[in-house]
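Dropping the structure in here first, questions after.
A protein chain is absent from this complex, but the other protein chains hold their places.
Just so it is clear, A, B and C label the chains in written order, and each chain counts residues from 1 on its own.
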């Protein structure tokens, strides 16, 4: 019975998804109410997850469902972040669809499917579950990316994402097969037990399998050199989907990545060396791409690459003491809040067909809409890691972990990269504040996104000042 | 009453600034509000100064646990090192509100924010807290330059922001390194400055951390050759922001060196002190000579300020009591003198709508009070005895002579270099014949006179009767140096046996 | 504590308060109605007069004390206390400072009175007297400071006042430049002072940094450090007292009003260097080598300035160079360890040089600010008081017995000879002859012969009483000041030297009377020669300015030293300043930053090529990444 409690939020979201899909057949279902219903479902699931996490009578599980799932504070908080991402993505979608007409109830249903996949992914403790949840999430996202069939940009994005995603999926499958071949089981607990008695390096099959699985993960988090798709896909995807992908998917993947990499100390020891280079190159490649961008979504995608780099630093440093994953989770929360904040703002500022999407389109925003400009500034500062925002504390923890793990060089390179990233974050701030406005940024219709922007702006500080996740 | 004076000093301006941003108030109301807050902060600052006992150690301590996971506390306190910096940060702001007018509401909000953050950085007794305020104090400056600055403000604001953020992010790595080292040694997490000061770190990683700290502070001070952001930023910034930058923010850089680098990296500091000294004196000479080549009044003062910061920094690197005390004293002395200079320049700029030196002339005849105030500040800036500038510069040169004769001689040239450009400027702006432009220059009004008068009097009082200030800072400075001198002693002890060993081998 | 008195602080304080009061009055009157000159005049003169009375009180106070402990101190408050460095804002009077005090306050008072007449109807009357009082206050701090640092306050204070007063007529650019020059050159000297002071502190300052303690500990100074300290302090002295190589500011300083030239640039401030060396006699006595340097620099300065003096045409410039020359004598005196002789020359020089300047001022005033001697002439009849007082002054300056200058100069030359500095003595005698020559060249051209500018001559008239009375008082001083220190050869007993003995560390060499006779005889002969040539050449009605060629022209142009300094120091300095701001700053120091930024931008643009947009290429990237990672892995597996 307790086993079911930990997947309760998952059940809520999944049930919501199915219910909404069924409801979609009703003809008089208004679009606004769908959004509200889905927001409600996400909020409810969030509350349930919160209860599951906080309430004291649920003991922390080591394993559940005979080792299929694992549950710890780490996974629970990751779940919380994912659900919050879903919630705000729905807000974005609501506003987005007041200006872009290709909505249908299934859109929200797919978001919930994706969210349930992500939730499952955070908890996955077995290769089969991992594979299934990965695919649940991915398939839903593929559909969402190409949801607007009328525009070739979206179709191109889905082509790229689907093709490369499936390619990476194939890597994962092959890797899973090899791990299974090496360790004789698909369950993490048993693999771990096997590795405890046999050295990781003495089993080439296992090493090759791990390599393939990690490559699949690196692809999903857009680490160098598997990052190339992310800019194009984020650019091509509809705004709410981009926001959800950037935050939810990243959270889920990093959660499972961390769970996977701490399987065995020997294995981690091998991978740390390579992840070091991956992290460095990811950060610098992301920076280089981001600087060249004029489109905000592309810039944010590229900056997402950089943030993946920081998170990989955290992975490198993982497990110097008892693994809690607090650092990763904190960073993800900070990153998600800031990114979603920008996307909520873009949702109502973007206008019809995402008309305003480049840096130049936001000239003088501060003079017309000072509060939004201030909020966006806060998000930018948080992403850049300037105190007193959450982004700073996130970066601070990552650096602390890295230095504690004797990765001084990595920490310094991370710092250098965040210096370089100031370039494009400040560029937007400069556009908004120091240039004269050229238009009035009018917004039509009732929308929830401004509310979301403000909530997130506050939460950027709140997360920074009250680190509940640790 | 007021158990948490420091917190009030920090958050009163910050809250007021945020409120001004959000609330729909007019420009004059904002200015009045800013003035009221600034005056309140002055009162609190004086209260701290007067009640400060100077017994050594932190006073006015506040401490609340914050990020228990890594031992970060919200803790504040003042000791002899920070007292005078705090005083400068607290007491100079009312002038800005009273003297400079044509700015918008947002400007005053930013000014309030930056004041709060600066006081926070000065009063922070926790390294991470210090870092947070350190970064926060830059942001309002960024907006002030970018929104209200001169024609070339964009590159200037980008330059200062990127420079300082680059430096401070590197410092973050160093701070974390120090914290982690403490954790490794003591087994518990703490970023408490007093605790960390007990560390004495050595080794390559420590050297790297030392360099990061120094780069951050060198950019802020600025030390040669990290000064290149300064002329542009000072020139393009609205005068109030220039005032903040030069009078207080630069001093926090020096303060940081004394507070963090000196005790924690005593060994590296000792090792590289000579290089740093030369960096300071070369910067002093370089900027001082550059000042004479300037056509823009403000740019000239900017270089002048950089030049003086060089000499102030030298006082730290000399690592003896006289020089360190001189630096701490000079922090306030220079803040007052350069602050007055920039503010008076701001008045010239507002009234004449030009800053080009050759456009001005004969102001002394039109505005004698203005000229007298300017002259007093200028003389303090060149270190004339009887003004505050002399005490600091004399102590620094005295200490530098002890540290290294060459450094002492070069540091002493500040006496000459300073007067060269200052007199040259004074001649062309205040003397010679007045022209059609300066013909209508109005002298200071009664309010303006009364605003500047206390600072001018302070400049002179600090030159004649500095003991109340010195007595409060000397014990802390001595205590601070005690750690360094043991390290110096150890270095001296260890080098001797090594030499003996080598001779024995041979 | 019989040595502790409470009135010493009043001596500098009174003029300073006067300066403050008049400064405030002046500032207030700028906006409202101006105060009448009379009020300023009274306030201005009260302070100096009172200080003179106090100086007398100090003198008699000291006299009442036993000879071996003649000093008075007053510590007002602790000024700077940092570790070992403990300096109180204290004042210290001993015979040396009391002598300085007496003549500074006396001449100061006289010149204040004179200025009331000279500066009448000047629109910035109040400002002038504020500066003048400020100067006097600073000078008295210099004289009375109980430690080198307090002395330095006065030292720089007089420098500031000198700057302010030289550039007093500040609408003229040249005057301001002259002021700047004075301040900057002085600052170069001050650097030496500060460094010397610092070295002194680190050598023996930990036992107390006042003169009493320093003197007590002077023997602990090592010879090397001692030499460095002496030379650095002497650099300070060369700046303030216009010696080679820093003398260039003094002639230009004549741009200020004439009373200023008389008070600051002749009688008092410029002698501060000599006073300082005498003050530190306890260190100089330890390092004879330093003394030799001082003596030679001094006597060479005297020679150089005398040469220049022979060719000048501006009456004030002539006097300025003669001041430099006489200062050279004084340094020669203190350099050969004849401190009391040097100080005595300071004392007499103050009288006759102030007299000469005031007399020159009177002439200039009469001729409506004409300063060129070759446009004067025949003023003897028009201005009898000025004529006679000037004559006394010239005789004293030229070293004619029995005027004051003779005794003091002769004492210096004799001491140089007696202490074995024959070279110094020889040059000194030469300079003495030249002094007589150029002094009377000026005197004859101005007062004798026929008027060269008829128009100016017509309007010339004797100056008002307020100006002539100080002239007469000073003339009396110039006549008889020398009798205070008559050497034994003339039946005296060196009163001043004995009075100064407790303050100084000097040894009187015992030499034969014949040597003394020789010295006196040559001095008189030199004077005779000089005045003879001057009489021969210029005591003719039609004497005109000669046309200088060759070496004479070179000397007329002051050996091009000013130009040399200008092109060697000033121009390169300014060029460097411009170069830094124009080229070094943007390209050299800021250049690397700009290049890095540009490179980074270029790199970012280049990186765009990688993002081709072809999905197949992205797949290839993935495969490449996989391959590279595999290679890494195989390395770990030792395959």
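Assume contacts are C-beta pairs under 8 Å (C-beta built on N, C-alpha and C of every residue); 3 or more make two chains touch, one makes a residue touch a chain.
Please note the rule applied: contacts and distances are computed from a predicted model.
One chain of this complex is left out of the view, and of "ABC transporter substrate-binding protein", "Na+/H+ antiporter subunit C", "Sarcosine oxidase subunit beta" or "NADH-quinone oxidoreductase subunit K", the protein name its UniProt record gives is "NADH-quinone oxidoreductase subunit K".
With respect to the full assembly, the chain omitted from this view is in touch with A, C.
Of the candidate positions A:157, A:384 or A:443, contact with the unshown chain belongs to A:157. Looking at A:71, A:127 or A:296, the residue that reaches the missing chain in the full complex is A:127.
Considering A:177, A:262 or A:454, the position touching the chain not shown turns out to be A:177 (whole complex). Among the residues C:465, C:566 or C:616, only C:616 touches the chain that is left out of the figure.
Considering A:146, A:286 or A:464, the position touching the chain not shown turns out to be A:146 (whole complex). For subunit A, the list of residues touching the undisplayed chain reads 127-128, 131-132, 135, 139, 142-143, 146, 149, 152-153, 155-160, 162-163, 166-167, 169-171, 173-174, 176-178, 180-181, 184-187, 231-233, 235-236, 292-293, 298.
Within the entire complex, the positions of subunit C that touch the omitted partner chain are 608, 611-616, 619-620, 623.
Operating definition for what follows: only the chains that are shown with their structure count from here on.
Nearest to the overall CA centre, using the mean of each chain's CA atoms, is chain B. A comparison of the A-C and B-C interfaces places the larger number of contacting C-beta pairs at B-C. In this assembly, the C-alpha centroid of subunit A lies 43 Å from the C-alpha centroid of subunit B. Work out the mean CA point of subunit A and of subunit C, and you get 77 Å between them. Multi-chain contact residues of subunit C, defined as those touching 2 or more other chains: none present.
In subunit A, the residues touching two or more other chains are 423. Against subunit A, in their complex, subunit B makes its touches with residues 21, 67, 69-70, 128, 131-133, 135-136, 139, 143, 146-147, 153-154, 157-158, 161-162, 165-166, 169-170, 172-173, 176-177, 179-180, 183, 205, 208, 212.
Against subunit C, the residues of subunit B that register as touching in their complex are 224-225, 227-228, 231, 286, 289-294, 299, 303, 321-322, 325-326, 362, 364-365, 368-369, 372, 379, 384-386, 390-391, 394-395, 397-398, 401-402, 408-409, 412-413, 415-416, 419-421, 423-424, 427, 430-433, 443, 464-467, 470-471, 474, 478.
Taken in their complex, subunit C has these residues touching subunit B: 23, 26-27, 30-31, 77-83, 85, 89, 149, 152-153, 155-157, 160, 163, 167, 170-171, 173, 176-177, 179-180, 183-184, 187-188, 190-191, 194-195, 197-199, 201-202, 573-574, 576-582, 584-585, 589-590, 593.
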